[in-house]
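The complex appears here without one of its protein chains, the remainder shown in place.
First chain written, first letter: the chains are A and B, and each begins at residue 1.
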Amino acid sequence: MKNAAFKSGLVLACLVGVAAGIGGYTFIYARGASYLTNDARACANCHIMDDHYSAWIQSSHRSVATCNDCHTPKGFIGKYATKANNGFWHSFAFTTGRYPDPIRITPRNRRIAEAACLKCHAPLVAEIQGSHAGPDKLSCIRCHSTVGHPR
Amino acid sequence: NIMERKQEARNPFYRVVEITDETSDPEIWGKDFPFQYDGYKRTVDMVRTRFGGSEAFPRTPSEADPRSIVARSKLEQDPRLKTMWAGYAFSRDYRERRGHAYMLEDQTYTERQQVAQPGTCLHCHASVYAPYKKLGGGDLIKGFEKMNQMSFKEARAMVTHPIACIDCHDPKTMELRVTRPGFLEGIKALKAHQGVKDYDVNKMATRQEMRSYVCGQCHVEYYFKGQEKRLVYPWQNGLKVDEIYAYYQEVNHKDWVHGETGAPMLKAQHPEFEMYNQGIHARSGVACADCHMPYKREGAFKVSDHHVRSPLLNINRACQTCHKWPEEELRERVNIIQERTYQLRGLAMNALMDFIKDIKAARTSGASEAQLAKPYELQRRAQFYLDFIESENSMGFHAPQEAARILGESIDFCRQGQMSLRPSAAAAVSLK
Partner (left out) sequence: NIMERKQEARNPFYRVVEITDETSDPEIWGKDFPFQYDGYKRTVDMVRTRFGGSEAFPRTPSEADPRSIVARSKLEQDPRLKTMWAGYAFSRDYRERRGHAYMLEDQTYTERQQVAQPGTCLHCHASVYAPYKKLGGGDLIKGFEKMNQMSFKEARAMVTHPIACIDCHDPKTMELRVTRPGFLEGIKALKAHQGVKDYDVNKMATRQEMRSYVCGQCHVEYYFKGQEKRLVYPWQNGLKVDEIYAYYQEVNHKDWVHGETGAPMLKAQHPEFEMYNQGIHARSGVACADCHMPYKREGAFKVSDHHVRSPLLNINRACQTCHKWPEEELRERVNIIQERTYQLRGLAMNALMDFIKDIKAARTSGASEAQLAKPYELQRRAQFYLDFIESENSMGFHAPQEAARILGESIDFCRQGQMSLRPSAAAAVSLK
């Protein structure tokens, strides 16, 4: 709650250009530009993503899906909107060191990851998905939470 | 070939025949859903595991019982069960469960039928959905009530199939549904107890819950209430053994009078749903179907394996998606849990035998009803607790610690019962 208010306050501050301060520096320093690519190493620029990176390297998906394939939604806009959002908050969190440890996926990004599975596997699961929709849609992560990076 | 797969992919529920709410015959459903039907038919397989699965025992068919193969007799494996259930039909014939394909014939031909049984029995051994509705003139519950009050023989003539597609699925959407009055009413009472009013499982349950509820239609403790022989699931106070026992005390029900002691007894039957709900998997949102009907790749699709069976015969699919341990390791983990349960179950069984012996002795040496009141209550309780694990079919796996706790209490009840029949160590001397 408090945190949320704090975040929004900060978002405002950025608009005023403070972001150019910390955010901007981090952006360049942490090779922010690469954040916009699909290269998984981009994510690993941050040591705190190292664990996931090295786990991903060993995952069944390393050769078929990069971080972004699972952590950004379909479509250009959504993709870059999410990147901007995560990019900013991750940079911010990283710089200030304010984040839970171990890192917990946010509900939003969890939904994105769930949806990502269907980008590639929709046909396969069409039958088990059946006519179910909305909250009753099958959660893949319930059984396959480690496909991207084994624990 | 690829072209076809693409076809399939676009409309997974491509139908070749029409299925209505009266279509009981699974073979017809199978035309539209061949993968599931194939699995369903395979429930005839009989394969053993250490404590589960089933083993085929040949027998010479007779007029009364045409079966040429039956499952192993539990009574012969452990004769103490005959003493435990003395005076009750279960002491005549009690076998290992086997696949769904056998449910109707096993029920029809069990020697337990030598005691007159009501039509109620069919609720969980046949595809009764259509028959109930027919009998009730479109009203499921009415039909249920009518069939309960028939004799088993009479009712048996009205059903043809063991559990079939229609018992778990809505023919239009293929979504899961609960068709069993016993569960509809039982879960309603349970939810009411938890503060949820007028719970309608088919409207209010999540899809994931339904993946267990369809099994909870039958794999539960039950009793026949009153003259109408209404099937009731005793969940009014909750699903724990203590809460169920409390319920039976309140309604003061007894299934039979013990043949050797004269105590008013309760029989526990297959409380898989109740025990599962005390376990870590239920808390983790893992459903019965996750383990007993795991997904299976068929061509371009994943489908639910309708060959419902012991997960230990299918560890790779049933467990390894969630547990990345080697198959052998997973089998060993189950084994450790089951062996521990089995060991404690043995001790509880011994305690019960000692207790029954003592009550008999006390009666022959002329103990009064008053003196027997306490021992009777303790036998009733001890035995119900033990039976709750004995008749539960996972040998403790569904809720390992809870199973051990229940057996521990059962032992305590037996031994205290024995004590109540003996003079105190000190008093012993001053006795006349």
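Just so it is clear, a contact is a pair of C-beta atoms (placed from the backbone, for glycine too) under 8 Å apart; a residue touches a chain by one contact, two chains touch by 3 or more.
Worth saying up front: this structure is predicted, and the values here are computed from it rather than measured.
From the options B:Met46, B:Val214 or B:Ala362, the residue with contact to the unseen chain in the full assembly is B:Ala362. Across the interface with the omitted chain, subunit A contributes residues 25-26, 29-30, 47-48, 94-95, 97, 100-102, 104, 145, 151. Residues of subunit B in contact with the chain left out of this view: 280, 283-284, 325, 329, 333, 337, 340-341, 343-344, 347, 351, 354, 358-359, 361-362, 364-365, 367, 396, 400-405, 407-409, 411-412, 415-416, 418-419, 421-426, 428-429, 431.
Convention: only the chains that are shown with their structure count from here on.
Centre-to-centre separation between subunit A and subunit B, using Cα means, comes to 45 Å.
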